[in-house]
Each structure stands twice: as C-alpha cells, then as structure tokens.
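Every protein chain of the complex appears in place save one, which is left out.
Read from first to last, the chains carry the letters A and B; within each, the first residue is number 1.
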Amino acid sequence: MGYPYPPDEKETVVLSQYFGDEGARSYQGWVKRGGYQALEAALAMEPGAVTDVVKASGLRGRGGAGFPTGLKWSFMPKDSGKDHYLVCNADESEPGTFKDREIMRWTPHGLIEGCAIAAYAIGAECCYVYIRGEFTEPLAIMAKAVAEAYANGVLGEKLLGTGPRLEMIIHRGAGAYICGEETGLMNSLEGRRGNPRIKPPFPAQAGVFGLPTTVNNVETLAAVPHIINRGADWYQGICLGNEKSTGTKLYSVCGHVQKPGNYELAMGTPLEELIFDMAGGMPPGRTLKAVIPGGSSVPIMDAEDVKGCLLDYEGVVERGSMLGSGGVIVMDDSTDMVYQIYRLTRFYAHESCAQCTQCREGTAWTVKILERILGGHGKESDLDLLLDLADNMTGTTICVLSDSCAAPVVSGIAKFRSEFDAYLSGARPPALAAH
Amino acid sequence: MSDALVTVTIDGIEVQVPRGTPLIEAAKQAGILVPHYCYHPSLPAPAVCRMCLVEVEKAPKLLPACVTTVTDGQVVHVNSDAALKARESVLEFLLINHPLDCPICDQAGECELQDYVFQEGRAATRYADYAKRFNPVEDFGPDVLYIPNRCILCTRCVRFMEAVAEDPVLNVSERGDRSYIGIFPDAVLDHEWAGNVVDLCPVGSLVSKDFLHKARAWDLDRTASICPGCSQGCNMTIDTRDNVVVRLRPRPNMDVNRHFMCDTGRQDYRWMNRGDRIEAPLIRAGDKLQAVDWASALDRLADTLRGADGKAVILASARASTESLGMTHRLLDGFELTAAVRVPTGHEAPLASIPNLALREERTPNVAGAELTGYTRAWDEALDQAVSAQVVVVLDEELAPDEFDRVRTAGTVVVLGTVDHPAYQAADIVLPIATMAEEHGSYVNRDGRAQVYRQAKASPGMARPAWWVAAEAAGRLAEGRAVPATAGDAIVMLGQSIPALAGLTYQSMGFTGRPVASAAASGVES
Partner (left out) sequence: MSTAGASASETSYQPVFTGETMAALETLFERYPTKQACMLPALWMVQEARGWISERAMAEVAEVIGVTPAYVKGVVTFYTMYHTHPVGRNVIQVCTTTPCSLCGAEAVLRTILQETGCEELGRTSTDGRFTVQEVECLGACGFATPILVNDDFIESVTPERVAGLLEGYK
C-alpha cells in the first residue's frame, strides 16, 4: 500500500498489506494474519523443491541487479559438507530507496519467515541480517521479532520445532553505502573494511567466512512466503508487461511528488500511473522534468522517456535506464539539474571505498569539475572532460559504484546540456561559492 | 602435468602455460610486460590499481591481467586501443594528486609511475588548477618514511605487513580520495623484514631514511650478490656509487628469498666501505713487519710452508668464499691439518608466511661451504691445537686479543685479512685480501645451494681474493701444480677433489644458484 497513504486501487498489495498496521509486528499478530504457514509448508517439502517453486515464480532480486532468485539459490553446492550461510541484505542506502525499511518496520516476522524458508532451501543453519547502522527503529523492531521467534520455537535448534537448525543474527552496519554491495557486506560482516571483493570466487563458492553464501535483498526474501503460500503460478501471473518480470515490486517514490511513499505494483505497470496518479504528481503548477527510476545509480530519464514507460526490468531498459532498486526520484521543472547531478556525484565520492584508482580519484575529480561549473568558472571543455572521465570510470573497476557515479553525469549531460551551458556561459548565476 | 597446459595468444604471440596462471604471468612468458602497480608475484593480488586491464576477446569488459587466469584458446590484446586508453586514464587519475617532485624524489629513475607515464601517459594533465591532496610526511619506523602525497594506494605495503610478515601495523585509513596509509600512533614499523616495504613501493612514497637523498638511481652501479649476513643466503644486489656501497637490496630468487631480505642483512653494509684496510703484503723482518710486493710475500709464505711439517691449523671465517676456504685448505694439504670456522649466532627471525625463509641463527653465509671443504665448527678445539702448531693461518676472521695471544705461540702465524689490526704486528706474514664485495666468489647456503656473488667494487691497495693468495702460494710449493686464474676456475678445480662440488661451475650456478651434490654423499676429504 502507498504507505504512509492508504492503498491506491491500482496497487497490487502483497508485501505492503500490513504497512501501518502495528498489530502485524508481534509474533502473535503475525500468526493471526496467517504468518509462518508458508514456513510450515516449505519444511514439508524437499529443499530443492522449495528452490524450484521460487524458480518457477520468476522472482528476481529486488536489491538492484534483478538476478533470478531461484537460480541464485541453485548455485549453492549440495552436500559440500561445509557450513552454508544466508545473508539478508538490509543495508538499504541507495539514494531514493526506502522500501526495505518499511518491510522491517511493519512486517519483521514476514522477513524472518522469508529468511527461514530461504535458509532451508539453501541448507544454511545460520542467517545474518545486515541492517544499516542508521536504521535505529528497524534494528530495534527486528531484534525484538527475532527474540520472539526464538522464544516461540520458530528459530533455534529446530525450525518450527521440526526442521533443521537455524540461527538468526542481526548485525548492525556503521555507515557505509558500499556495504550494500554483497561482497563489501561480507567483508564488513567479517569485521573488515567494507571493500568489495573481486569475483570469482562467487559467494556461492566462497562467501562470508570463505564458505558458501547466498545474499538476498530484504524485499526479495519477504516475497518468498507469499510465493510458497499462493504458488509459483499465482506470482508469475502478476505480470502486465514482459513475462521475464513477474510479481509485485515496491517502489519508493520521493522528490517532487505530492504523496511520496512506497507503492506496490504489479510488474509492468506504467511509470506515469505511479508518478501522476498514485503519488499525486507534481506540486501545483509544476511539470515533470526528470526521473531517476531505480535508485540514484541508474541513468536519468527526461519527461519524454517517462511517457509510456512500463515499470519492469525490460521496460525501463528500453527507455535507457534501469529498474534498479525501485527508488523513483522525481524532479519537477524547478530543479537545477546541474546542482542535483553534482550532489549525486558527491554521494559517490564520499562512499567510494578507495580501492580502485578510477573510482577513488575519478569520483572526487568529477565533483571538483562540477563544483567549478556551478561556481561560474567552468570551461567549455569541461563537459567533454566529464564525459571522458565517465567513460574511463565505466566498466573498469571492481564493483559498479564507479559506473554509478558516471551514469547520472552521462545521462544528465545528454539530456540537460542546456543547463550546463547556462552555467558555462554565465547566463545562469553561480549556484556555489567559487572554489 | 602437460595436459594441464593451455594455449593463449597474447598480442599475436602464442604461449603455453599451466592452467590457472594469471594472464600477467603468461604475458611475461610471451615477453610482454603488462603495466601494473598493485600486483606483485609474492603478494596476494587485490586487483585494485586497475592498471593491468587488458582486452580479452569475447569478454564484455576489459579484464585485470593480474587476477584473470588463462583459459585455453584465449586471445588477449595488451596493447589494443581500449586497453591503452584504460591505462592512460589510470595514469592520469594517479597523477592528479601526485606531486611533481621527481627532481628531489629518491625513487626517480626507478619509479614505476614515472616510467609508465613516460611510456604511455597523456602529454598534458587535464587536472589543471585544482589543489592536490596534501598530507604531512610520517615517520613509520627506524628506517622508513611515508610521504603520503606520492602514494598511489596500491596497498602493497599493507599487504606485505598483513599477509607476508603477518604483523599488520599498516592500514588503509579513511575512504574515497581521503584515504592514506596509516600506522597506529605509538606503533613502529620495526619488524625484522619491514624494510621490504620500501622496495615494494612502486613509487617514492615509502623511502629509506638511510638512503634518503644519498644517490640518484641512474648514478648507481648494481651488482648481483649474496647477502653475507646469515646462512639463508638471500640473493641481493649491491648498489654502489663511485666505488662506495650505498645500499643493499633483495634480488628475486623464488627458491631462497622470493623478493625479500631482512633488515639486519640490508643494513649491514658499512663495513664494506671501511678505509682502515691492510694495504700491502707484510712480512716479518726482525721485530718488524715490512711491506713487500706480492711475489716476495708469496715466496716467503711458500718458503715457510716448505720448511715446516707436523701440525697446521686454519682459523677461518665462514664468510669466506668456498673458493677461498677450499684453496686455503688445499695449501696446507701436507700437514696434519685442523681447520675450523667460527659461526657467530643471533636470534632467528622468520618471515612468517614464506616457508623456509628467516634471518638465521648462524650469522655467516658459508657454513655449509666450509664444511664441504673440510672445516668443522669446533673453533675452541682448533684454537687449542693452534697453540702448539707449526703453522696457523687466520683466514678473514678477526681474532679477539686473548685469542691472538694464544695463537702467537705457534711456529708461524699467517694472517689473510681485510681490516688492519694492531695485534697483527705479532704475526709473521700478513696478506691483504678482498672483502666479498670486492671479489667474485660463491657460498653454499644452509640448504646446500651454491650461489655466486659478483665483484661490486674495486679492492683497495694491493688486496687480492684469498683464493688467489692461497692458490699462488700452493703453485710455488709444488712445481707444475695448476693455478686457477679466476674464481670460476677455482671452484672447478675444487670440484675435482671434492665430490659434493663436482661439476659446479659459475655458469651452472647462474644468477639463482644450484644445489650441490647431496650434502650427505659429500665425504669431506681432509
């Protein structure tokens, strides 16, 4: 539902059904709402069969990359004799994205149930839930829910008293966007700097503590109990666009809309419906200028790109961007695109882990050039320089943070060049004190 | 395992390498150097500098050659346009915060940043007028200074201390372009092997205080040598400038010291530059020693030996070459001979993660070579014998005053020495010999590996290698006995009578040495 607003009729409410319903938070409340039935059903199946159901449902990772979840689970070795780990990625730090936070705040037991089913499917007896350090409220709620789940025999020596062992541990981050990248997260969990690792080895071979690991996003895992309860066909049927994108997706809408919040939509819903109908459109008198549809790391769309765009993995790519994490940042015609692009690059420069040369130096240099342009001292050649740096920062580093910094620069210059030119020519007064 | 070989084509050159080889090593075999910073064959590869990106056909992106392993049939382009552009950009990124202080930087001339920028960097920077990152110089330890402004954050130093020395006193601090290499306050980079971080640093960011502003790289002469500091036998290079040794650095040898040497060995070179040397051969004339030419000195030595019989004793240093030890032993063949070396000891200091690499307790390089040529370690017994011997030869070893007092009761005392010493006034013959830095020679390390060291500087005055002195004297003793012309001849000659050394030649030892015939089988002839 469009939390904090009442559900819109165009939503397909599954994960967000109990957003705002404090009664759903407790163990009793969750059970009353049908909770832990999916886990019971899953435990009655072979682990491989659970994976097969998830595969058949078409569920894809909601953390940003959209990798098929069942397939990812099937990469975990069978009978390896080693400990397996499940890691729930609750680091949610991608600007524009705030959906995992609501899942944890309102339906913590739904997430625990999803984790338990996934752990069972991949043969993990231990699940770490890595929650970003700033999420004080979700941290407290999740900690309480996990304690309740232990107390009620859901977790511990035997899942629901009958299944295999499952320990669940909440791990608090400490302020680093890059720890949302799954290998950075694993390093962080091991007590190191959150530097992303080179792949191979892939997590399913050698993940956290060097052992087979599956990392999944909060929303991905929270969807699993619903799939087990209602079946793969049901989930697969929730599809208005491309058949490779199924189920519901939570969109966090923010920026210049009248009703910012989380909206849960069937895959393939038009982006315009989300922005203009559900989220209430621009403030009065304003028109749409730009949208970043998948969290800050994806290319910027202009109003033209938005027209007719269907919200699913393929639909957004067709319009030159990506679905990413589903964080929809809306900008109206009052927006200074140069400033906002600058602000985004500052984010990446601040968050670069510093390993790769192009990212460490390129993000900071990009910020300096934009700062100079905004300070009224830009040079005509600066735009070509920005584009060349962006090119050098794309596809050359360990993780894609570097690419993510380049994406808004490239798309921004391509679509809003006149705004850059206005600063360069002096037609627009400086927005920043000169450096 | 020839079936584990794969074939790759690198810039048109086909090579066969074992499966699992990183591309960067495969390229080396094809004779192609892939520019790199963070990669080092003796460290774990983190693939962070991104300098080694190469184009691999069918791969969607450029790949880091340091961590990408070969697959059969792979076609790699190190110098394609895309790869060149990527490298040019890495260089540009590295330079934006790098000071232009090459004229005062110790690394100039051996700097991998300078080299690659020269080879394939951009003509001009586009970073124009922004301020560069600045951090003050930091004192890391007894011999290491950190100049952060020059640091390219390749993390080699951190990885060495963490993964190789297993003493992680260095870290990467902060994040993004605010990062720098940190050390904990109060902590000191004084690990026995810490000096290696200076060699590992590809730029002039970690520098040796000892070497600071001493010499420019291009003014140095470099000579392949063996560290005389202990029985490990680390391969090293002696850097000299105008006949003065200014620094010792490790030389790679995968079987002995990989790329490393310890600080004790590295810092112990000042003795090689000592000026208080025995300048000329000295022979006794009444109650005085008199300087003479070599012919007279050798004649006197031969005469002395010819006239004597009975007991002879050699008190030698295990820092002497196998050639010198062997030839001196041979010179006294006809006597009832006791030959011993003194082996000073110290604490053993291993380099944690490298098997069989340590600063050894035995602080001389050639104990094994001495044993193969007929010496024992029974120093005190030899000293006891010396008291009543006809002839005592002191070879390259400084005797303590009380030791010398005991030895002088012998018939004839012959000193083959380097540094002049007042006690030598009591000797009968004092002959100036070269230090290991001044001669070619070879040592046998504790694992039975014979390794050659080369002459790095000229010897002062009339000093000659000890093997030459002994061999020339021997030639005078026995008419027609072959006299080696070079150290190489000397080792071949010794091989004819000492089975363990049989077949050993300088050529076969090459730059990285060769195991001597099984030490056990080497019945030492006396």
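Assume contacts are C-beta pairs under 8 Å (C-beta built on N, C-alpha and C of every residue); 3 or more make two chains touch, one makes a residue touch a chain.
Bear in mind that the values here come from a model prediction, so they are computed numbers and not experimental data.
A.B. asks: Of the listed residues A:23, A:48 or A:133, which contacts the missing chain in the full complex?
C.D. replies: A:133
A.B. asks: Touching the left-out chain: which of B:188, B:291, B:349 or B:483?
C.D. replies: B:188
A.B. asks: What residues on chain B make contact with the chain left out of this view?
C.D. replies: 162, 167-175, 182-191
A.B. asks: By the contact definition given up top, give the residues of chain A that touch the hidden chain.
C.D. replies: Per the touch rule, chain A residues meeting the hidden chain are 4, 83, 92-98, 100-101, 132-137, 167, 169, 171-177, 188-194, 209, 252-256, 260-262, 296, 327, 329, 331, 335, 339-340, 343-344, 347, 350-351, 353.
Here, only the chains that are shown with their structure count from here on.
A.B. asks: Please compute the C-alpha centroid of chain A, do the same for chain B, then give the distance between them in whole Å.
C.D. replies: Result: the chain centres lie 55 Å from each other.
A.B. asks: In their complex, what parts of chain B are in touch with chain A?
C.D. replies: Interface residues on the chain B side: 46-51, 53, 60-62, 64, 67, 85-86, 89-90, 92-94, 96-97, 126-127, 130, 152-153, 172, 174-179.
A.B. asks: Help me check something: in the complex, which residues belonging to chain A touch chain B?
C.D. replies: Contact set of chain A toward chain B: 176, 193, 198, 349-358, 360-365, 368, 385, 389, 392, 395-398.
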